[in-house]
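One structure is given below, represented as structure tokens, and several questions about it will come after.
Moving on to chain A:
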Amino acid sequence: MSDAVMPEGVIAGGWSYVIAAYSVTAIGLSVYIWSLVSRSRKPGDES
Partner candidate 1 sequence: MIERLKWHHFVGLLGLAIVVAGTWIGLFVAPAERHMGDVMRIMYVHVPSAWSALLCFTFVFVAAVASLWTSRKRWDAYMTGGIEVGCVLTALLLVQGSIWARATWGVWWDWDVRLTTSLVMLLLFCGVLALRSFIEEANRRATWSAIAAIVAFVDVPLVYFCVRWWRSLHQIQSSPETVNSAMVLPLRLNAVAFLLIAIWMIAIRARIELARLQAEDAPEPEPLAIEER
Partner candidate 2 sequence: MSTLHPGAAPATTTAATSGAPAPDDPAARSTTSFFATMLTQTLIVLRKDLLLEWRSRSRLVSVVLFGVVTLLLFSFAVGPDVRALREGTAGFLVLALLLSSTLGLAESFRLEQEQDAVEGLLLLPIEPVALFYGKALGNTIFLSLLAPILIPVALVLYSVEPAWSDFLRLFGLWLLTAAGLSAPGTLYSAMTSQLRSQDVLLPLLLFPLVVPVLLGAVKALDLVLTGDAMGQLGSWTIMLLAFNLIYWSLCGIVFPRAIEAS
């Protein structure tokens, strides 16, 4: 869409980059949250 305005300016097929960025973020946050949960379980149900 809207290819008439700046023909050479449009970046086509950027979906792989979008998917990469979103999955990196999702994986990163999940791993960190998982590490938080496992760490909060570890210290023997603190007082």
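Criterion applied: all candidates are chains of the complex that A comes from, given by their letters.
The rule is simple: a residue touches a chain if its C-beta (ideal position, glycine included) is under 8 Å from a C-beta of that chain, and two chains touch if they have at least 3 such contacts; residues count from 1.
Computed from a predicted model, the values in this text were never measured in an experiment.
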Options 1 or 2 - which one, within this complex, touches chain A: 1
In the complex, chain A residues that touch candidate 1: 1-2, 5-6, 9-15, 17-18, 20-22, 24-25, 28-29, 32-33, 36-37, 39-40, 43, 46-47
